[in-house]
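A single protein chain has been omitted from the complex, and every remaining protein chain is retained in its original position.
Just so it is clear, A, B and C label the chains in written order, and each chain counts residues from 1 on its own.
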């Protein structure tokens, strides 16, 4: 299953959906909101997705991982909306016959998700600043403050 | 927390124990009982531990991982007793500031656990055979059948 | 032709709207990119700007049609 939801992610449900009797290893990656980004205190985040395309891109990533590591089960859930430090933003759970493959596949999926899946997070800092993470070229950081 | 228990592992509890507000990444490895080992059908497993030493060795592994990857949280649970295909045998959950470290640390912990922690599994097969996994030198497999 | 464009993330803030209709001179994704850059110079400050057509990443050579679903994809930051 692949889902984008605007409510807290049920981690156990995602793990159960990815588990399988023929797989002996489940690797789970859980991305949570940190309370700090480069020394600035984060008060909240807003995640938005281009939903149908995001689901399609996650599906492509899973298909690629399945081809490469022979998944016995998988589930991905990404949350959107307002999140606070400690909240779970993404859960990826994959099962494979042996453990090495589960680690490799899960790392591939999160690394690729962060590169290709159309989801954006806007960070809100304690000092009132906001920024879309990693959007601006270096030497253009003034735009961060321009756009609130 | 590190635990050896003879009841089903509460995966969500282990993940919660390892999560942290200062860590942005949680990696979880879940080892489950496969229904098959090298083409023989497994009906059940029996896990036993040399408990105080197993806990001490797991503790050493976690300390080493913490030194190397700077863990922001961790929890390990290993089940003992009789398990059936699909049952969870081990859960390792580690959190770190960034995702790469969480994968590396978790893989180190499960790889090392499998090498040094005094826990044994005895496999029971559909055809009545039993075996202690990987205990016997090659060309000595007759011992597997000798010892029931 | 007139194309409708969905804008996400920082590109929405730059354009000032979640969706804009746009009189496009030209017929390709590259033509759209150039027109956008002229009209919204801040878009050039982005590390990258992909354009998706019908929910797939499209190259600058790809043709555009009035009925296409077009979206601006600034650097993503999910996970």
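Going forward, a residue touches a chain if its C-beta (ideal position, glycine included) is under 8 Å from a C-beta of that chain, and two chains touch if they have at least 3 such contacts.
As the structure is a computational prediction, the values presented were derived from the model and not from experiment.
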Displayed partners of the chain not shown (whole complex): B
Listed residues B:25, B:71 or B:113, member touching the removed chain: B:113
Options B:9, B:49, B:62 or B:75, residue touching the unrepresented chain: B:49
Hidden partner interface residues of subunit B, rising order: 31, 47-50, 52-54, 56, 78, 89-90, 110, 113-122, 132-137, 140, 143, 146-148
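The working rule: only the chains that are shown with their structure count from here on.
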Euclidean distance of C-alpha centroids - subunit B vs subunit C, Å: 49
Averaged-CA centre spacing for the pair subunit B and subunit A, given as whole angstrom: 26
Computed distance of Cα centres, subunit C from subunit A, in Å: 24
Per-residue overlap in subunit A, given as positions that touch at least 2 other chains: 31, 110
Set of subunit C residues in contact with two or more other chains: 79
